Structures are given as C-alpha cells and as structure tokens.
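Working notes, beginning with the structure itself.
Missing here: one protein chain of the complex. Every other protein chain is in place.
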Amino acid sequence: MSERTPEKGPVGGTPAGSTDSGLLLDGQSGGEPGGPTGTGDVVAHAMASGHGDDGSVDARQASLWSDAWRQLRRNKLFLIAAFLLLVLSVMAMFPGLFSSINPSDRGACQLSSSKLGPRSDAWFGNDIQGCDHYANVIYGARVSMIIGLVVVGGSTIIGIVLGALAGFFGGWFDTLMARITDIVFGLPLLLGAILILGVFPERGLPQVCLALIVLGWPTTLRLFRASVIAVKDTDYVAAARAMGATNGRIIVRHILPNAIAPVLVYATIAVGGIIAAEATLSFLGIGLQLPAVSWGLQIGSGQRLIRTAPHIIFFPSAFLSVTVLSFILLGDALRDALDPKTR
Amino acid sequence: MTSTVPQAVPAPKPTVTGGAPLLEVDDLSVEFRTDYGVVKAVNGISYTLAAGETLAILGESGCGKSVSAQTIMGILDSPPGFVTHGEIRFRGEDLLKMSAKQQRDIRGEEISIVFQDALSSLNPVFTVGAQIGEMFRRHRGASRKDAKASAIELMDKVRIPSAKERVNDYPHQFSGGMRQRVMIAMAIALDPAVLIADEPTTALDVTVQAQIMDLLAELQRETGMGLILITHDLGVVGEIADRIAVMYAGRIVETGATDAVFTAPAMPYTEGLMASIARVDQKGQRLNPIVGAPPNLAMLPPGCEFAPRCPRATDLCVAERPPLREIVPGRRSACHYAEEVLGA
Partner (left out) sequence: MARYIARRLLLAIPVLIGASFLIFAMVFALPGDPIRALGGDRPISPAVQEQLRDQYNLDDPLLVQYGKYAGGLLQGDLGTDFSGRPVADILEQTVPVTVKLALVALAFEAVFGLIAGVLAGIRQKSFFDNLVLVSTTLVVSIPVFVLGFVAQYVLGLKLGIFPVAGVASGFQGYLLPGFVLAALSLAYVARLTRTSLAENLRNDYVRTAKAKGLTPLSVVGKHTLRNSLIPVVTFLGADLGALLSGAVVTEGIFNIPGLGRAVFGAIQTQEGTVVVGIVTLFVFVFILFNLLVDVLYAALDPRIRYE
C-alpha cells in the first residue's frame, strides 16, 4: 500500500500565489559533474562529519549557517533584494522621510487636481480625490510589510509547532492534521480568504491577517513535518536518544535546527505571496477598506480609469511587484545558500 | 586468444589486412573545465586493441580510466569535458574528426559499452525489452515486433531465465546480476567490434561477479570482439585479460602482458597494487596498502605523480616526470627506476 502524500502542497495558490511550490523545488543547480575536486563532496563531507554529541551538532550548524552567509554575501541578487527590502522597511516605518505629505491629513488632497498625470511637483500625479499619488504609494508600503510579516510569522510558528508534533509523534494527531490540511488545500487560497473575510462586518488589518494565517499554516506544517520525519531517523538523533535525551530536548536541540532551513526559505518567498494576496483581496473590495492606505485599494480605485489615468494603477502596481520580487529573490538566494547540493 | 605486442610508436595507417589494430588511442588528453579550475583527467594516454583481444585498464577510482572510456564512446559531457589533444582511431579513422552523425552510427553498432551500475544506467520507465530492442530499431530500422523478438533472443543468449516472459518487465523488477545481463545484452546486440566494460562487476555480489565475467569472456570468444575491461579489481584482470595498462593520475604508468606484469611489476605503483591484494599463499600476513592519496588532478606536481606515495622516490622523481618507455620488448613503464623495480 503506497499512498503518496505530496509534501509540498499547493498553497491553494493565490492568483498572486507566489507562495506555491514551484520555486522551492527549483534548484538552480549548475551542471558541474564534479571532477575529483568537486567541492560538493567536501561540503557534504564537512556536514556529515561529527555526528553524535551536542557539541558537534552545534559545530555542524555553525558551519552550515556561516557557509550560507559567506555564499549570500557574494550573491548579487541577494544584495539587490536585501537593499530594496531595507528601503521598503524604512519606507514602512518612517514614510515621512520619503514624503512631506501625509495622505491621511486633511487638506492633503485638492479635488481640483483629480487624476492629473505625473509632473515635476507631483512625481506620480494625483488620484481621483486629487491626493498626491506619490505620498499614497509611499504610505502604502506599511500595510503590505506588516501583513506580510505578521501572516508569515504567525503561520510559520503554528506550522512548526503542529508540524513538529505531527511528524515526531505521528499517530492520530498526524492523521487529524493530514485531514485538516487536505480540506484547507482543497480550498483555493483566495476563495477561502474571501469566505472567511465575508464573516466580518468590518475588515481591517487584524481580520485580513487572521484569514491569511488560517489558510497559510498548513503549508508550513507539511513542509516542517516532512523535514522532521526525514531528520528523525538519522543516526545522530538515534545517538541522542540512546544517551537518554528527552523528546522535547531532541526536538528543540536536534531536529529543529536541521529541519528549519526549508521552512525558512519557504517563509521568505511566502511573504511576497501574502503581500500579493492582501493586495488582491483589497483590490477585490473584500480585504482592507478605505480609508486604509493600501496598494491593492489604490489599484482597485484606478481600475475604471485605466484608459484615462493609467498612472493611478501603474505606480502602486510597480511598488507592489518590486516588493514581491524582492522577497522571492531573497528566498531564492537563501535556498541556494542553504542547499549544499547547489554549491 | 592472441596476444599482441603493443607498439612503441603509433602504428602507421593500417591496411585492410589482419593484424592491424582495431582501435588505437593516441596521446589522448581530456580535461574538465569547472568553476573551480581545470581538472586534467586524462593526460596523453596511448594504447591499441586488436580484434579478439582483451585489454584491462587498471587503476584507482578517479585515475581517468572511465573518462577515457567515455571519450572513446563519444559520450563525454561537454562542457565541462574537453578533448584537448590526441586521436582515437577506429579501423584507422579518427573518431574525433567524424561528424556527429557518423559518430552516432558507430556508437552501439561498432563500439559498445557496459556501465558499472545497471540499475541507474537503465531507463526506469521503459521495459528491458524495449531498451534492448531500441538498438535494432535505431541502427537496423527493425519493426517493434522484430526488435522485441531479437531482444528475447539476446536475453536468452546472456542466460536470463524465461526471457519470453520477462521481456516486458521493468529494470527495477530484476536482480542486480540479471540487470547487468540486460546491460550486456544491450551492448552486444549488434555484434560490436569493440566492447568496453566499465567496472562491469563492481556493484555486484562476489558470486555474481564471477558469472558475469565468465559470460563476458564467453561472448568474446564467440564473437571475436575486442574487449576493454576497465576495473580496479586485480582478481578479475588476472583471469581474462591478455594485456594490462595501469593508469595513475590520468596517465598510463605501465603496460605489458598480464602474466609478465603480474609476476614482475616494473613500476612501484603496480607493485603496491599487487601487494595490497589478499592472496591465498599470503594467509596470515598483513596486507600492505599504498599509503597516501592520489594527487589532485587540478594541481598536478611537476615530477612523477606517484612520487609522494612511492617508497623508492628520489629527488629525480620529484623534479622530473618519467616518460612511458619500453624497458624490455612488450613491456613499458613510466618509472625512472623501472629496471631496478623489475629486477627486485
């Protein structure tokens, strides 16, 4: 009896579902069939050496992460993505540094300048209300970053805790989790989010976060569960057990550090997907509501004006896409750095 | 079996008459250009093979013996692998200068190969019958039905029991030994003139190893093909090889008739190999492994590659690389002190 459980689940897949499995599976591994000097072997050897006690586990981990860091620093795409994300983070925390106008202030908008195009004193033009579109777009970063980080942070923690329990202990709890994730995976992410958000009369940041966390954690669970099962049967866990380590200690000390890498890579890429999902929901009118400042809302408001004022859609779209792209590039770079095979 | 004496100089273009070597490898060099530097895997090797002859190429893993085999087959991955020098003449014509199509027509039809690991070398998603039959379909334009009939015949020939029933099975449904028989059936399907067996028994149980070697020897007697046996197993070599070429660090370091080399090696490395195998008459004595590891092929030393591990190494060995030279008729060695080693 062999039932395959696809471990990398479809994240239901938002239309913006960059959270889907493809990127994770996709190693951009080069094709050097290592000559006798292939460094792959060296790394594998370094990683394989020193099984057994806690000290060498630390050493192995330390070398994995420091190797990864060394590799990252040389990766141009990583540097670009990190720089962009740094700028976007500052933009989210201190939008005032970038724009002297706060779109929420009274008097920030002049109806007379409604829909005017980009020009020297209003780089991105004005929206329907006549507000400065540049200020709109700058202030829109905050919501995206908060939702991306909160949702991914939340679903990662839930997924790791439940995934560790399911993978380590198996049994009825594992079966229950498998069925629940089946149900959530059966539901396309966006549709699920629309359904959940429909329950709330008022929709703000907390509601949107909640809906996306509810739909997001099963992926992390499956990913982490698979890692845990793979690590559980290794010799060094057996050794730790033989030396009398408790289950809790084995999970935290031995399994977690070794199983965390794929989850971390997935989470990084997922931030981009979640940001896109929020924008999509807000765009559809089922996510954040005015007067919230969100790229999705801005794009939605320009929907009917695509013929006359395309700049209203263009600028928030560009910022949104660059943000998502940055997280994806970061995740890609992280994966390459953490996967010994691709070195 | 005939035993040919290796030529000291590359043979002149052969005439159609017999005696001319079937395959001549002449000063062949292959390197891999990787991100981590250039790895010189094969450095100017030469040998010849006549019809009906068995040449064993002996060496540790990573010495370039498999790379040279893949180069002869024309299946070297390029990039990163590049032939930098030399010729491979089959019936007098340089394979390396042929068009891609001409090369493909020879591949499988005239020169064939058996790989080490039959499980990974057979395609998991096709039946063995289809994979053996593909030879007939590709080279002889056989119909699907005829190809299958030929496949069954071949499976009988390599003594796979109940071939008729098993022809539709997939590789994973066979045992290791049977899978290797499938590989062999595929390789000899079109009666090739040259068969290269690249460590054909390494992945198998000892008892099965003997059966496979017997099968190869028998097939060779029947068909008169030239056999290049690549191995690191001295026991295998002694039984069926006419001649031996010992490779070390991408270079041939000693050649000669099997018996001669076995009884009196003329190169310390060969000597070390002999000393490191268990023999019945040495029961109770310690084995003597060669100490140290082969050199890094990306950074070859200027002198003799074996010098760092050689018990006889002198300053001369470290400074100057000894060429492969004839020491007695039919014997060549790449050691400054070959005569002394031979006399020892």
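Chains: A and B, in written order; residue numbering restarts at 1 for each.
Here is the rule we go by: a contact is a pair of C-beta atoms (placed from the backbone, for glycine too) under 8 Å apart; a residue touches a chain by one contact, two chains touch by 3 or more.
None of the values given here were measured: they were computed from a predicted structure.
Set against the missing chain, the residues B:67, B:113, B:147 or B:304 yield one that touches it, B:113.
Within the full complex, the residue among A:68, A:177, A:297 or A:324 touching the omitted chain is A:324.
Residues of chain A that touch the chain left out of view are 1-4, 6, 9-10, 12-18, 20-23, 25-31, 33, 179, 182-183, 185-191, 194-196, 198-201, 272, 276, 279-280, 283-286, 299, 303, 306-307, 310, 313, 317, 320-322, 324-325, 328-329, 332.
Within the complete assembly, residues 70, 73-75, 104-109, 112-113, 115, 117, 120-126, 134-135, 138-139, 170, 172, 183, 186 of chain B touch the chain that is not shown.
We adopt the following convention: only the chains that are shown with their structure count from here on.
Between the Cα centres of chain A and chain B there is a gap of 52 Å.
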